[in-house]
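The other protein chains are all here in position, but one chain of the complex has been omitted.
This part shows chain A:
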Amino acid sequence: MEHIRTPKVENVRLVDRVSCKKAALGTLYLTATHVIFVENSPDTRKETWILHSQISTIEKQATTATGCPLLIRCKNFQIVQLVIPQERDCHDVYISLMRLARPVKYEELYCFSFNPKLDKEEREQGWLLIDLSEEYERMGLPDNYWQLSDVNRDYRVCDSYPTDLYVPKSATAHIIVGSSKFRSRRRFPALSYYCKESHASICRSSQPLSGFSARCLEDEQMLQAIRKANPGSDFIYVVDTRPKLNAMANRAAGKGYENEDNYSNIKFQFIGIENIHVMRNSLQKMLEVCELKSPSMSDFLWGLENSGWLRHIKAIMDAGIFIAKAVSEEGASVLVHCSDGWDRTAQVCSVASLLLDPYYRTVKGFMVLIEKDWIAFGHKFNHRYGNLDGDPKEISPVIDQFIECVWQLTELFPCAFEFNERFLIHIQHHVYSCQFGNFLCNSQKERRELKIQERTYSLWSHLWKNRADYLNPLFRADHSQMQGSLHLPTAPCNFTYKFWSGMYNRFEKGLHPRQSVTDYLMAVKEESQQLEEELEALQGRLEKIQEVHFNGTKVKGKHSEPSKPSGFSTSDNSTANTPQDYSGNMKSFPSRSPSQGDEDSALILTQDNLKSSDPDLSVNSDQESGVEDLSCRSPSGGEHAPSEDSGKDRDSDEAVFLTA
């Protein structure tokens, strides 16, 4: 609390970035965890909540006649512009937020105060939902070739690795420790994914400390052991996900990459994914494009191209595809590394796993995948996403890129994923929100020391509880797209990957399709389910009555066949002579008019006291009903929204008409 210089400022205006005219007047509150703006307008009292941990930058702009503008950019790509009447208040808010947005201790983070009103037992249960030992079991481990190693017990060998790791049976502790000494930050080769049918595996590590000529017998034995653990293949791929130039530069620092001559039967391959600094700048450039006011088509496309973002996405996908193909088509094992093996390696291993194994395309499986390849293997969440104040050069959208790769795949394979876009967006949100303990710290070791599981809640159980909101209606477990690997076109074309406006412009609702096919189909499915139940109930009642009749009078001959309520059979001839009067008596079912669908779905989460846990949704629940009013981004390019414009002046309109 000591950081809040002023807890409340009145007569603040929230500027709508889409239409400059509609600034809402309201009161700004600073709390220990959120910035809250409450509109004065008595009809709406619309609230905008921003978590301190979501704040990326705060910019105080030049004071104008109307007040002092404050621009807040968030890590979930929301941009809020406030105008505060008094310069002094603005300064206080600015100074307070500068401090609140940059906590220095973990204890300051939201997850330590967030209380979703669950008891201790529920919280503990929540943490048990995702269990990696179950996951390794699912993969068929341990088996004749792989075993659980206790070499990293108490993080003795590698402090950024988890304690429980699978390694080839033939890799002795001596080999592992030897190999770890020859690898950056001692991140020795360990199992990430295992295909029990073919015995092909994906292993991950950091770069070898080979320099120009150094060798390590144990490391060579380690790779040999990985190869031997796959009797179906006489070589392994070693994939260095860096550009070749970067890897070569590392040799001068005593690091580098595997020399094919020193390792027996490896096939070495570079796949050029750029480093975190390039990615950070690329995102920055793309966000500048997203932020442009009324950009022309050329501004947008040029900006997007110059940002290089989609090229980077493609590089990550290409690496994932290469590995997935090696495993599924060649039955070969692959060792993946980059420099430290916690950024690009995590991206690439998880993309490959997602392509290979349908399990990871389910809601639960996807949580497991993130838990395994990102959380357990020591992806540095704290550094990358700036949860605590730290070196800005460490920040980079690494998991954002992975999440986008998944979205790109859902666009290419609409029936293959159990979850929908909203699921991905919410996971991205919570990587930054610090509301749940899952993504805290930089390693499992740090999390254990902080006793995260005893002091915070798990995101996974929260998402799982609300999974109905995250389902893809087109998903069917028995669908062909759900069987086995996803096969991308052999020559992935340049136009395969698209700009994800649902993520990067997600708070500019006017830019998105006004009607959601996903929500519509979910409502239809829900209604179908209710109909199935009603059908069964009706059949039961009918049979009873008919029985009575049968016993009593023996008149009524027409009896309904006990048709199965589930299944798609149309053979029931009763459907043929149905008059078209479905509409009349269906009132009891949830409305699924497309003009309202958008809003309904947003309310599902906001109503059940979860306002604070999904603030991104509550922000949007203000939408007026009706497509018309939800409408638009104005035709004149965003200067002017034609809804609610009854009282506006003519001149400015014309100016708008004439601009473009």
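Keep in mind that, in the parts below, a residue touches a chain if its C-beta (ideal position, glycine included) is under 8 Å from a C-beta of that chain, and two chains touch if they have at least 3 such contacts; residues count from 1.
Rule of thumb we're sticking to: contacts and distances are computed from a predicted model.
Visitor: Tell me the UniProt name of the left-out chain, picking from "Carbonic anhydrase", "LYR motif-containing protein 4", "Myotubularin-related protein 9" or "Hemoglobin subunit beta-like protein".
Guide: "Myotubularin-related protein 9"
Visitor: Looking at A:Cys290, A:Cys349 or A:Leu440, which residue reaches the missing chain?
Guide: Answering carefully, the residue with contact to the hidden chain is A:Cys290.
Visitor: Contact with the hidden chain only, please: which chain A residues?
Guide: 290, 294-302, 304-305, 308, 310-311, 314, 412-416, 473-474, 476, 479-481, 489, 491-499, 501, 505, 508, 510-515, 517, 520-521, 524-525, 527-528, 531-532, 534-535, 538-539, 541-542, 545-546, 549, 556, 558, 560, 563, 565, 568, 570, 572, 574-575, 578, 581-582, 585-586, 593-595, 626-628, 631-638, 642-643, 645, 653-654, 657-658, 660
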